[in-house]
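For reference, the structure I am asking about is given below.
Here the complex is missing one protein chain, while the rest keep their positions.
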Amino acid sequence: MTKMSKIVRTIASIAFPFAMIYGLYVIAHGHLTPGGGFQGGAIAASACAMILVAFGSKWTLDKIKEKRLSVFESLGGIGFIAIALLGLVFGAAFFNNFLTGSNFLFGTIPATGSGLADINTGGVLPLMNFAVGLKVIVGLFVIVLVMAYAATSFKEDKK
Amino acid sequence: MTFLELLHIIIPILIVAASVVAVLLKDLLAAVIAVAAMSLLLSLEFFILQAPDVAIAQAGVGACLTTAIFIIAIRATKRMEGEV
Partner (left out) sequence: MSTRNIAAVIVFSIVAVFFIFTALLMHPFGVPDESDMDDYIIDNTQEETGANNGVTAVVFDYRGFDTLGEATVLFTAVAGVIMIFRRLKND
């Protein structure tokens, strides 16, 4: 896919950091505010897809390494299952929340009822949010990237 | 009738109208924009039904990623729909 006009490219460059930071914010605050790993990952992946549509697939493929994408996706999936298995080791069951109330990372228990939120709560939920968020960002972006690149090469073959 | 009940009536009508416009348009790029508008209105409806998680997922996947995939597919083919 070729790149679009200069107006589209400039606006995409300006809007990309804001969309990316909003997606990462939704992932990081998944245990406090609405949203979570999947929703924040979808927002961040749409920011990447906007860059892809504006600049074209050839430019985007020059800027990134495919090996790194596969490493990140595998890291997300393995991290998710590893945290679940750690629940089997330290706690009682698969997907056990073993960090809650342990005074370690994310171990504080908040006061019951509505009130000011503390980010140091939630047990394993923030870690699982990070893992699933990484997996969703890379997974959805790889789908769009591969389809764009295949569309380009398919069109060149037809000519 | 409160303002929220009025919104519950107006937004589904707009969703159906956007879908009909998407079916009727001959320009495929404009039809994709109509589908994206329908998706965004659906996300607004989810939000006023007090489901913000679903609204964020719908806005991210339905209004952005699906539109990007459709635009990629249209740029690989012809933009205007011909006579069948």
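To keep things simple, chains are lettered A and B as they appear, and every chain counts its residues starting from 1.
The criterion applied here is as follows: a residue touches a chain if its C-beta (ideal position, glycine included) is under 8 Å from a C-beta of that chain, and two chains touch if they have at least 3 such contacts.
Owing to the predicted nature of the structure, the values given are computational and were not obtained by experimental measurement.
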| item | value |
| --- | --- |
| On subunit A, residues whose C-beta touches the chain left out of the figure | 30-34, 36-38, 73, 77, 80-81, 84, 94-95, 97, 100-101, 106-113, 117, 121-125, 128-129, 132, 135-136, 139-140, 142-143, 146-147, 149-150, 153-154 |
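Keep in mind that, in the parts below, only the chains that are shown with their structure count from here on.
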| item | value |
| --- | --- |
| Whole-Å gap separating subunit A and subunit B, where each centre is the average of the chain's CA atoms | 24 |
| In the complex, subunit B residues that touch subunit A | 52-53, 56-57, 59-61, 64-65, 68-69, 71-73, 75-76 |
| Of subunit A, residues touching subunit B in the complex | 1, 26, 34-36, 38-39, 42-43, 45-46, 49-50, 52-53, 140, 143-144, 147-148, 151-152, 154-155 |
